[in-house]
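Of the protein chains in this complex, one is absent; all others appear in place.
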Amino acid sequence: MPGRQLIMSFPVTTTSHTLAEYRKRGGYGALEKALKEMKPSDVTKEVSAAGVQGRGGAAFPMGRKWQVVVPDDGQTHYLIANADEGEPGTFKDRWILENAPHLLLESMLIACYALNVRNCFVYIRGEFDLPYRRLSAAVEEAYEAGYFGEGILDTDLACDIVVYRGAGAYVAGEASGLLASLEGKKSYPRNRPPRLTVRGLYQQPTVVNNVETLSNIAWIINNGAEAFKAVGTPKSPGTRLFSVSGHINRPGVYEVELGYPWMKFLNEDCGGVLDGRDLKCVVPGGVSSHVLTGAEIASLNLSHEALWDAGSTLGSGGTIVIAEGTCMVSLLQVILRFYHHESCGQCTPCRHGTGWMHRIIDRIVAGQGRPEDIDTLYYISKFNDGTTICGLGDAAGYACVGILNKFRDEFEYYIEHKRSRLNGNLECLKSS
Amino acid sequence: MPEIFINGQAIEADAGQTVLQVALANGHFIPYFCWHPQLSVAGNCRVCLVEVEGRGIDIACNMPVTDGMKVFTDSEDVKSHRKAILQFITLNHPVDCGICDKAGECTLQDYHYTYNGEPSLSSDEKVRTTKFYNLSNRILLDNERCILCLRCTRFTHEISKSMALGVERRGDVANIRPVENKPLSEDPYSDNIIDICPVGALLSRQFLHKSRVWYLEPTPSVCPGCSRGCSINIWHRKPEWFLKALDPKQNTSIERITPLENPAVNGPWICNKGRDLARIFERARADEAMSRGQPVGPSAAIDEARRLIGAARRPVALISNWGSNEELDAFKTHLGEVFHAFVKRDWQRQEGEPVEDDLLIRADKNPNTTKARELFGDTEAALGEGTDLVLIWGEGFDFSQLPPRARVIFLNSYLAPENGHADVFIPISVQTERSGHYTNSDGVVSAFERCFAKKESVFDAAVLFKALAAPARGHP
Partner (left out) sequence: MKQLIPEFENMRKRFPAGFESSLVLPCLRRIQQERGFVADSDIAELTAYLGVPRIQIEEVLSFYTQLRRKPIGRWHLQMCHNVSCSMRGAEPLLAHVQKRLGIRPGETTPDGRFTLSTAECLGSCGTAPMMMVNETYHENLTREAIDALLEGLE
């Protein structure tokens, strides 16, 4: 066990996602406590004090986001759980939706109470069929048990929820792109200001939080902010769900207490690199985070501050393990193809930049790279950094620069020799 | 009142303004493609990037002013970013200025030379897409030149409300497309997107490849298409660029018509009818005075007209509501006592023409009914008992309504069969051949200026009325 487990704290069975099983585990006790013993402002205070950072990618503290919304300002407020999990390497929100949907629902109800939200939504990516059915079934159970609707738990709280399915667009995972999609339009993100907590869904104050971020609320209310801060590190309280994939013996979703040593996690909890190969590098938090070499992570622990210091980020927690022998040029090609496919096309740098980067890497991989291509990739990345409407453009640049910085020699070799030094290999092939 | 600093200059701004608005109003130019004062902020072109001390680089069109902020519009960082944005915009742009009508008035050309000036950093093939998309029978769309600033789609959503345009697909294969069930030509304001397109992606079909814009000059005028009286620019060849070898008519034709921004009347827009005024002004012209269909000299015609006026017991005048303020005043002054004058409606609404809307179009399809009625009242014309002379000024009168024994003086600019039926026919000038004013239905007076010289044999109505007021030769 990589530290204390707050969310994945029960064995997964064929029924562990049901309301009955959830209640047996103490489910909806936090809601009861919040509604009966706390004021909405108490809930917000507790959540803020706990210092939960966003677990979708940006690590923005949930409490700070909530504080922009004034519960009794007379406006209609909305809460949306972002379940559009699309960051390559990430599949942990899916775990919650499939195995602990009531944890999310209970947490959302508590959040609605705190923020004075009458109607909340879960925006779930269109491809997540099983998670959608599990969540929808949980919603029906919750309504039947009186946790949604009017007079919840015999209080004044009224709350309705709609599970809204996306239709296939990574950019709909960006909070304002999500809103555009939820409004029934193409998923074009918005410029800020105004912040979504000021003008969001249909121009009303809206809080968009990641599924995992929200799912911490029940535990915080049950155990208190201080107890939450006692888990993890001072700068990274709590735990995070890591999605581990790639060249690893035991891929899957793991809940890790923040501060846990990285190598211990990979080698012990995750079974080590596939086929006993050496570790080349790791994508720590989804492809939008900078890769870190095996040497760089050797002494790191899994926390926000450790990764920020190392020049990367925990991002979405999508950890992709890459073994020695993997061609980083071919890997970057897969990544840049992805960003090009997903760019919404609204703003100049990303619309043209993602296509340009893709065409360059395609050419390099086809043996037609030119010496200036590396500089051009840096140029495109630099001028997508901070110049775009949303983070997709920046992310494409970070992914590119991260790999170029650490593995420039592979690119120079490929361009000079018109072929990969590692046979374009992406798989972890058995050593002969 | 927040005070901000732009390039070191302290400026009092209004709370609620953006940095772009304040900068433009105070002489600090910041380039922009997608921003337009009449449209919502899109913030997608990213060329209006500025540097804010302590905050870094961000777009100015969506940046609220805050007290004490220090903005730099031309720092080295801003310059390098702008250059890069222009590199991105021109990455897949065909740069076919040589065959593009927009050359010479193209924002992309202008910004390229001012802010970039370097060749593309890309050595890859440009992304190709549709070049001659039939957006409507009036507008050609070239998707390769399009920079997806979305001014055109925002115009159809926010101003004309036809909801006619949108974006299909995403990324660098996205294209502007019209809605599939209604032609864009049903939007009577569609052609405004040609003006606001910053590049040569949206082109006027009627102007297509007719002339390079630097050979043309605009003359301010007023659209006579309805009583809104929108301000327009009539474009025609500059005198120094008159063509010598070809048909001289080409030197005096209306090449195109665009809006002339007028906050009091039409803002920056006009309707499509205003673009088609050549159809009105360039109809075959009458240039010879006639007497009962026979050509006569101008003085002979005037003389006969004077005689008819002198002899008439009940002369009735049907006043043109296309007459300018000056012409109407002249009639009042010189002939107002002589004639029973009624205002005629020169033009009716044509089949299929919009009646009236909330934007610009007015039901009265004439430019100067207001002034005409002010001077001559709004009674219906009475060609009753005893009318023995009818002076018809301008178009729109049904000659079958003439009293059987009345004599007719007809003043018209255009060739028409009725010209030959008049006892005296005198050709008169059109709006483009003189300067003057119209008063629109809100009472706003707007000026139009002369674009072309009139023929010698054609009269200015104001001069003509004075001449007609003098007694006939041989009469006291």
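Chains here go by letter, A and B, matching the order in which they are written, and residues are numbered from 1 within each.
We adopt the following convention: contacts are C-beta pairs under 8 Å (C-beta built on N, C-alpha and C of every residue); 3 or more make two chains touch, one makes a residue touch a chain.
Keep in mind it's a predicted model, so treat the numbers as computed, not measured.
Novice: Using the document's definition of touch, tell me which of A:P40, A:G86 or A:G259 contacts the absent chain.
Specialist: Per the contact definition at the top, the residue touching the missing chain is A:G86.
Novice: Given the contact definition stated above, which residue among A:L6, A:I220 or A:V283 touches the chain not shown here?
Specialist: Looking across A:L6, A:I220 or A:V283, the contact with the absent chain belongs to A:V283.
Novice: Please identify which residue in A:V12, A:V68 or A:A167 touches the non-displayed chain.
Specialist: A:A167
Novice: Out of A:L31, A:V47, A:I320 or A:I361, which residue would touch the omitted chain in the full complex?
Specialist: A:I320
Novice: For chain A, which residues reach the chain that was dropped from this view?
Specialist: For chain A, the residues touching the absent chain are 76, 85-91, 93-94, 118-119, 125-130, 160, 162, 164-170, 181-187, 202, 243-247, 251-253, 283, 287, 318, 320, 322, 326, 331, 334-335, 338, 341-342, 344, 426-428.
Novice: Take the complete complex as the reference. Which residues in chain B touch the chain that isn't displayed?
Specialist: The list for chain B reads 157, 163-170, 177, 179-181.
To be clear about the criterion, only the chains that are shown with their structure count from here on.
Novice: Taking the mean of the CA coordinates per chain, how far is chain A from chain B in Å?
Specialist: Centre-to-centre distance between chain A and chain B: 54 Å.
Novice: Give every residue of chain B touching chain A within the complex, in rising order.
Specialist: So the residues of chain B touching chain A come out as 41, 43-47, 49, 56-59, 62, 64, 81, 84-85, 87-89, 91-92, 121-125, 127, 147-148, 167, 169-174.
Novice: Contact residues on chain A for chain B in the complex?
Specialist: 169, 171, 186, 191, 193, 340-349, 351-356, 359-360, 363, 370, 372, 376, 379, 382-383, 386-389
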